[in-house]
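One protein chain omitted, others in place.
On to chain A.
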Amino acid sequence: MGKINLTALRVRKTALNQFASGKINKLPQWVDVVGQIPPSEALIRTPSPQHQLVRQRMKTVAGSSKPQVVFEVQEKPRKSKKPSRLFQPVELKYEEDELRHTFFRDHPWELARPRVLLESTGKDHEHYDWSRITQPGKRLDGESVVQRQLWLLNNVPDMTKSNAYDIARREFYRLRLQEDIQRRVAAEEAEATGAQFGPSYLEVGMELENQQYEKWKAWAKTQAQLFDQRTAALSGAPEVALEQQSQEEAFAEPPEAVTV
């Protein structure tokens, strides 16, 4: 057996050979099936599909009054001319990639918002029309801005990238502000009709901090007492020290509570 094991691909041939040589006295049922539907060729390298970055733009041409659709192909300089690289897969690139990069560089917290990754049918894009930024069944997020910007670049005559970015962003900010107001009004309405939301994060934090402070206060008190005791003993007033010691025994705090 060499490096490559072709046993699995040659099952039919093997079965026919075994039958011809008398090793098996009956051909298996699947022999004609594998004959009719042969396994595909394996181990044959084909040139990998090449992907070009194509940009669609609307441009006004000097001669005509109507803007025309222009396709700009970005010829990527090949990294290596080595023949062995011919069969290697190529990076997939789309125009949205840089738009997406720009948007999420400027708005990194947009990535922290929850997002639905599940696809129900894989045909979600069929319901989308990016001449508007809001889409049925899609939550407004960074991707909406990117797709809207791309639509503007593809369909509006003489649109620049920064201009499209500004337009899409402005629409996005407006809707986000509207969402904020809606949320605030909803909370206000709920409170007015008897809802209780409990303490806010800041209040919870303050409460925890107060607890720690109270602990520290108890610890500091005992420390101060001990210190007074020691100074009294050293200054030659043992009756004061003894008195304080008896007080301390009455106080009797477990040492575990003194951790800070």
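We take it that a contact is a pair of C-beta atoms (placed from the backbone, for glycine too) under 8 Å apart; a residue touches a chain by one contact, two chains touch by 3 or more; residues count from 1.
As a convention for this text, contacts and distances are computed from a predicted model.
Taking the options "Putative exosome complex subunit Rrp46", "Wntless-like isoform X2", "37S ribosomal protein mrp4" or "N-acetylglucosamine-6-phosphate deacetylase" in turn, only "37S ribosomal protein mrp4" matches the UniProt protein name of the chain that is not displayed. The missing chain, though absent from the display, is touched by one residue of A:E72, A:D106, A:E188 or A:E207; that residue is A:E188. Across the interface with the omitted chain, chain A contributes residues 4-9, 11-12, 14-15, 18, 25, 28-30, 33-34, 36-37, 39-40, 42-46, 48-49, 51, 87-92, 118-123, 188-189, 192-194.
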